[in-house]
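I'd like to ask you about the structure that follows.
A single protein chain has been removed from this complex, and every other one stays in its place.
Moving on, here comes subunit A:
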Amino acid sequence: MQESPHISSVYDRDLEAIQASIMKMGGLVEAAILKAAKSLETRDEALAEEVRQGDLAIDTLEEQVNDEAARVIALRAPTAVDLRVVLSVMKIAANLERIGDLSKNMAKRTGVLIQMQTIPGAPAALRRMAREVELMLKDALDAYIQRDEDLAHDVINRDADLDQMYNAIFREFLTFMMEDPRNITACMHLHFIAKNIERMGDHVTSIAEQVIFLVSGEAPRERRPKADKTSYDPDLAPGADEAGD
């Protein structure tokens, strides 16, 4: 937050308050991602419950950010960079809220998965994926605070790595399910968790795009790299990969 101060210091305090709420939200969401992934790996039902309960606080903060943003628009009629601050916090709050929901969904599935036979390697792989997306989120929020366009671009580019991880996990789960149909229920849940994390990456990317919009005044134009091929690549369909592996 490097803009020089307004003549009206109350205006500065209003804008800082909204941005502080966003950072608080970001902290809660980062923690939720890590806790959800940890509870899955350590089969910790209490920790999963904590994540499920914690989502309310995130939702409440989002409402607070939107209320504060609406108030600033009504009372201050922000322009230029101030307007972009207000617009971007609203979008970022929505993205964070979605990531919070996806973490909560992970924790819900963890509650079910704990009752089942474990799929070897899967929780650890998912936790690595979750840690990756959490790092991306942390960098996106740092980029926001420091108004760092380069770091935001870096975050956007890293989403492709996350998609690669998702592709690999997708194939792995298919293999497990083909090997033994009794794995299907657990693998379906695990797959949804992987998909949740992959979606989080998209939301983080969107946050990074807001940083670029905030700093430059223009949304990034270039197509961002997409590496999630599971929805259209027949090579990832069952039976198609015998020759490969």
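A few comments on the model shown:
Following the convention adopted for this analysis, a contact is a pair of C-beta atoms (placed from the backbone, for glycine too) under 8 Å apart; a residue touches a chain by one contact, two chains touch by 3 or more; residues count from 1.
Basically, contacts and distances are computed from a predicted model.
Its UniProt record calls the unshown chain "Phosphate ABC transporter ATP-binding protein", which is the correct pick from "Phosphate ABC transporter ATP-binding protein", "Thiazole synthase", "Ferritin-like domain-containing protein" or "Fe-S cluster assembly ATPase SufC". Here the missing chain is touched by one residue of A:Thr79, A:Gln115 or A:Ser231, and it is A:Thr79. Summary of contacts with the chain left out: across A:His6, A:Lys91, A:Arg171 or A:Lys229, the touching residue is A:His6. For subunit A, the residues touching the absent chain in the complete assembly are 3-8, 11, 77-84, 217-218.
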